[in-house]
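A protein chain is absent from this complex, but the other protein chains hold their places.
The block that comes next holds subunit A.
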Amino acid sequence: MPVATNRQPENVSVPTPSPSTKRPPRPKRKGKNFAQTHSKPLPLETHPLPAFHPSNPISLLRLAYTYLSHLLLAPSSHPIRPYSGYFSTETRSVHVTDPEHARALWEMGFFGKGTLSRSEPSWVERERARLMKDRGGGRKAAEDATKVRREERRMFKLERARVEAERIGRQRLVEEGKLDANDVLDDDEKDSSIEAAETVIEPTQSDALATDHRSPNEALNGIFVDEKTIVNDRTLDESLLQNHDSRTQLLEPKTDATPNTATETAPPSQDDTDLCIQDQEHLQLTLEEAFFLSYGLGVLNIYPSSPPETYFPWSIPEPYTNIELFEFFSQYSHFPPSPTPAVDPDDPFLLNYVAYHHFRSLGWVVRPGVKFGIDYLLYNRGPVFSHAEFAVLILPAYTERYWNTPGGRSRRRVWEQKDWWWLHCVNRVQSQVKKTLVVCYVDVPSPFDVDFDEPFDVGSILRRYKVREFVVRRWLANRMRD
């Protein structure tokens, strides 16, 4: 999950169609303003009319001016130069190698995934942060924040286990008569201090970098110094110290909480210019995402191979048409790719695309969900804003008469229904990660009566599918008694 990574404003120079939509320079602040960066839900521009306030007559003039100027010279929704991607047959995905294009597709609609990152293409930033660390500057990428958080959590657990062990040790000594019971009282006080440490740490779980790291640090530190002499396991002690050091190192640049150190960490943007890191990462689009960008939105041109080193305007190859893409993607959704141009109605690509398009066209941000054992995750607005609430599982439904004839049955790709154990597995995982399972049946039409050697109608094929969703949740009888 992308967290608080400061990004340079110059990276933002997305191919914008008109100068009027150019963003103002972002104010310097810690953490991204996600609402601003991701204000557009799709990589398209809209041109709303300014609002008319009856109390402000001048706003009518603005409205009229904007309206007339749009009449004379209608601005376009699409970027002047379409984004370009390259269909990689080896990975069966579409690569967007231009960093500006990759950035634009990520920011507007959360398409694709950085090949060297978890989701947002942030490899350059992480690399810069890593190199900057030696110079005392640098910033955090999402992955760094995760690292810090995990380290903190680990320290907390070690500390808790240690205090618990100590408490038991004391109790035993008291029972053996070697220790006065009054000492145990002290012990309890320490327990409460641990509780305090816990309550301070918890908020940092929810927001690793935005909150102040100093206070849990100190809280832990205090206990740490206090008790260090009692710890008799030397190796553990050392490992704790090591970890502690590495943690403080990681936390070093994050000092905006204390005013005196905030001035010391100069804005590292000057240093950034020294670091010239070649971006080795590209954006990787799944076939469904690529087809949606090309067929649905028309903002992506997909070329057959990777771009030549130097190319002249006359040597640019023609991008695929959507009809060609439809066929290719269907073929390449099998492994090995199916050799015939004919497209089966229950191709994995088609089933996925139908569901993908359906949810995208309703305004959801749809991202692959293989991590959770499902097909798609549905985000409201995007992954940086909130967790996905719904997890979509696609099941083909063969309700057409054709699929129930003996011939049709043998052509089904999915032979038998899954068993209940499988569904419970999937559902358990979703409730563990607090998501709601949506079983999405895609009603598969009978085979297309289409000559795939000729140009065919993609829309009429897609319209023959039908989706129907069911929300599946565990029903806990005990909790329903009220």
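Some points to look at:
Operating definition for what follows: a contact is a pair of C-beta atoms (placed from the backbone, for glycine too) under 8 Å apart; a residue touches a chain by one contact, two chains touch by 3 or more; residues count from 1.
Note that in this section contacts and distances are computed from a predicted model.
UniProt records the chain missing from this view under the protein name "tRNA-splicing endonuclease subunit sen54", selected from "tRNA-splicing endonuclease subunit sen54", "JmjC domain-containing protein", "Cyclin-like protein" or "Cytochrome c1, heme protein, mitochondrial".
Set against the missing chain, the residues A:Leu131, A:Leu158, A:Leu179 or A:Ala342 yield one that touches it, A:Leu158.
Summary of contacts with the chain left out: across A:Ser59, A:Ser77 or A:Ser338, the touching residue is A:Ser77.
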